[in-house]
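Please read the structure below before turning to the comments.
Right after this comes chain A.
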Amino acid sequence: MLEARSVNLHYGAAQALRGVSMVAEAGKITCILGRNGVGKTSLLRALTGHQPISGGSIVFDGQEIERLRPYERARRGIAYVPQGRDVFPLLTVEENLHTGYAPLKRAQRYVPEEVFDLFPVLADMMRRRGGDLSGGQQQQLAIGRALVMRPKILLLDEPTEGIQPSIIKDIGRAITYLRDTAKMAIVLVEQYFDFAHELGDRFAVMDRGSVVFSCGRDDMDEGALRRALAI
Partner candidate 1 sequence: QETIKVGILHSLSGTMAISETTLKDVMLMLIEEQNKKGGLLGKKLEAVVVDPASNWPLFAEKARELISKEKVSAVFGCWTSVSRKSVLPVFKELNSILFYPVQYEGEESERNVFYTGAAPNQQAIPAVDYLAKEEKVQRWVLAGTDYVYPRTTNKILEAYLKSKGVKQEDIMINYTPFGHSDWQTIVADIKKFGSAGKKTAVVSTINGDANVPFYKELGNQGIKATDIPVVAFSVGEEELAGIDTKPLLGHLAAWNYFESIKTPANAEFIKKWKAFTKNEKRVSNDPMEAHVIGFAMWVKAVEKAGTTDPDKVIDALPGTEAPNLTGGMSKMLPNHHITKPVFIGEIKADGQFDVVWKTEGLVAGDAWSKELDGSKDLVADWVEKKCGNWNTKTNKCGS
Partner candidate 2 sequence: MTFFRFIAAGIFLLALSLSAPIARAQDFAAALADFTTDSFSDTEKAVTTIATSGNPRAADVIQALQDGRLFFTTEPKAVFIRTADGKFADAATGQAATPASPRPVRLNNRLRRSVDAALGGLTLLSPDANKRLEAAISVFRSRDAAALPTLDTAIAKETNTRVKRALTEARAAVILFKTDASETDKLDAVAVLRARGDQEAKALLSSLPADSPTNVKTAAQSAVAAIESNLALWATAQNAWYGISLGSVLLLAAIGLAITFGVMGVINMAHGEMVMLGAYTTFVVQEIIRTKNPALFDYSLLIALPLAFCVAGLVGIAIERGVIRWLYGRPLETLLATWGISLILQQAVRTQFGPTNKEVGNPSWMSGAFEVGGLTITYNRLWIVCFTLAVFVGLLAMLRFSRIGLEMRAVTQNRAMAASMGIRTGRIDALTFGLGSGIAGIAGVALSQIDNVSPNLGQSYIIDSFMVVVFGGVGNLWGTLVGAFTLGIANKFLEPFAGAVLGKIAILVLIILFIQKRPRGLFALKGRAVEA
């Protein structure tokens, strides 16, 4: 569904991605693992179009999209939950959710019930401003907001960061639910190994801007994976 083909990415003179290739398939969870600063976020930024890539190509639903602007990619169904959440601080929770309406047809402009099923706290805080929420609440809002867009693919950047254990479990359930019921493709960037391990269908480990190890759930060698991570 979404495929990166030997993507390069530069910040000024510094290269953050070196020929990264990866595939995300519908109904599958692709986990990207790696230490701090290896380029996981950069990869997602390349996929969503926030950072122009300097080489390679990105293919979505059979079309090359690396030249499209971020909003055009969003309209095609790529939703993004960034690291650090980036909720709209001065909009209320409700308004934050409504920003997800932009790519939708008029008839679809409502917040799907499952958002509140997954994150009941959002329903309680509809009138509070996004920026006033606690860190974990903001994370939930960010995921909920992405779901409002009814995306085909969901890119999650460390969604468990700063979340209480019970909700991590909820998020895990939510992700599985989205994969299984909505047949969404999900790309999950994670540091929390157990969480990724539990959910992932495919794994890619990055180091210094390149993918150094990858495997699927079936042919997984947990030891090798852990070793790749520990470098």
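Basis for inclusion: all candidates are chains of the complex that A comes from, given by their letters.
By definition in this document, a residue touches a chain if its C-beta (ideal position, glycine included) is under 8 Å from a C-beta of that chain, and two chains touch if they have at least 3 such contacts; residues count from 1.
Since the structure is predicted, the reported quantities are computational estimates derived from the model, not experimental observations.
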Item to check | Options 1 or 2 - which one, within this complex, touches chain A | outcome: 2
Checklist entry - Any idea which chain A residues touch candidate 2 in the complex? => result 48-50, 69-71, 74-75, 79-80, 82, 86-91, 95, 98-103, 129-132, 145, 149
